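Heads up, one of the protein chains got dropped from this complex, but the rest are sitting where they should.
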Amino acid sequence: MRRIVSARVADRTTADDLVQETLVRVLAATARVEPGMLEPYAIVTARNVVASMWQERDRHRRNQHRVVDLRAPEDPGTDLLAREERTAIARALERLSERERQTLLAHEVSGQDTRSLAAELGTTAGAVAAQLNRTRARLRVEYLLALERTEPPTDRCRPVLLALSSGDRRRQREVDAGRHLLECDPCARLSEPLMGRGQQRDDLTRIPIHRDGDIVAARQGARDLATRLRFSRTDLTVISTAVSEVARNIVRFAGAGEIVVELLEAPRRGIRVTARDTGPGIPDLEQALTDGYSTYHGLGLGLPGARRLMDEFAIVSEAGRGTTVTMTKWRQEG
Amino acid sequence: MTTGPALVSILRQGSYLIASIHTALDDSQMIRFQHDLIEQIGRHRSRGVIIDVAALDVVDSFGSRTLRNIAEMARLRGALTVIVGIQPDVAFAMVALGMGTGSVYTALDLEEGLAYLDSRVSKKVLGGTVIDPPQ
Partner (left out) sequence: MDEDSTVAEDVSADFPTLDRRDEDQLLPQLVAHLREHRTKLRQEWASRIQDAHLLHAMTPQEMSAETTSVYDNYVEVLETGSVEALQHYARDLSERIIPRGVETHEVVGIVLLLRDVLARSLFEKYQRDFALLNRVLDAYEPAANRIANTVAVSFVEERERVIRQQQDAIRELSTPVLPVRERLLILPIIGVLDSERARQLTEQLLTGIRTHRAKVVVIDITGAPDVDEAVANHLVQTVDASRLMGASVIITGLSPKIAQTLVTIGVDLSKMNTIGDLQGGLEEAERLLGYSATRQDSTAG
């Protein structure tokens, strides 16, 4: 693309600007263009950009003596939006490293395949593809940040947003993305468009927990999902009872949180329930997991019971930040 | 008479009250059910209460505790409580959770519950036994 532009424009800086603008247009159009069409589209766009620059200059020269701009005024709203979007993409591109930008450009715009890119970079095609995925994920994050004109408030935000954008579940767990979204409003807002673009997962249910009624919704959601793995009737009831306990724990002691239920296929089939809250945390976990601590003193934590019901149970709590309970029930085979 | 037509119903039959829970209740609905039932026991001077939980697919620690509380309060008001209709899977989950119904009597279904009340209540009348004093 740079070749196309450079062939028509002598000035290096101008060429760079035009390449940038072309890229911006191409990326903005990615969603509307078939993947195989990207390169032709980029070339056409590059030509148009260059042509319009000449036209612009020409007209500019011819009209220099006039005071009034003769260009047809566009709808100011649309124009502004389009300009904002373009600026956001440009800013996002600036955030990428030189190498990331070049690889992305070579692949997306020039259509260079991953194998030849790998040969140039002295790596494997798989590594290039992975790198490209990460770059795209970063571009999306930076684009949204630029569009919203915000800088993430904490150091944890970017890693979380990246993990969400790339749809990397393992990474999301590593950075504890779920908890962060509960705590960080800007990230929670950004997460919607980030996750919305990934395919909807039908093996996961997320239930926000705020009041009593949500407890019923959580256990129903867990039961519905678990039914798909054909758990025995008893196991289904055991699972929803455990979910009920941890959900109530959130309502009573934290006020707000969420329950995520997901189906597991490997290494064994099962169901995992993650309950997070942003409450005060549990000061003495050992005590909270002891029978009698809860059950006979008014409000019940229900944690020992939930632990007994499930096959695996883990709890992490931090004073002032909240509690995360992760529990798993394996499907009995046979 | 009831806390709402769809959720629960409390019917009077002679000196007994038959309370049926028709659907999953959240905690505040459960508490309201408890208040309504206790209030009616007092109003009707009921001697026996049957709580039919056959429609519940989960009885968690809060549910178990509420049922026990109801039975205890009913006892203080002179009524004997039987819980009926606990499903096999629910029974197992309740026990695995570590929450039984305590000393509250349970029976298979409404018929069994009535038979139990008849035997106990009439026995008390026949034997002239007074209801246990509150502790």
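Lettered A and B in written order, each chain numbered from 1.
Basically, a contact is a pair of C-beta atoms (placed from the backbone, for glycine too) under 8 Å apart; a residue touches a chain by one contact, two chains touch by 3 or more.
Keep in mind the model is a prediction, meaning the values are calculated, not measured.
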Residue of B:21, B:58 or B:107 touching the missing chain in the full complex: B:107
Selected residue (touches chain absent from view) among A:97, A:116, A:287 or A:332: A:332
Residues of chain A (touch criterion as defined above) contacting the omitted chain: 232-234, 332, 334
Contacts of chain B with the absent chain, listed as residue ranges: 84, 86-89, 91-92, 94-96, 100-101, 106-109, 112, 115, 118-119, 122
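In this section, only the chains that are shown with their structure count from here on.
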Residues of chain B that touch chain A when the two form their complex: 24-29, 57-62, 65, 87-90, 92-94, 96-99
Residues on chain A engaged by chain B in the complex (per definition of touch): 212-213, 215-216, 219-220, 223, 233-234, 236-238, 240-242, 244-245, 248, 251, 291, 295, 300, 302, 304-306, 308-309
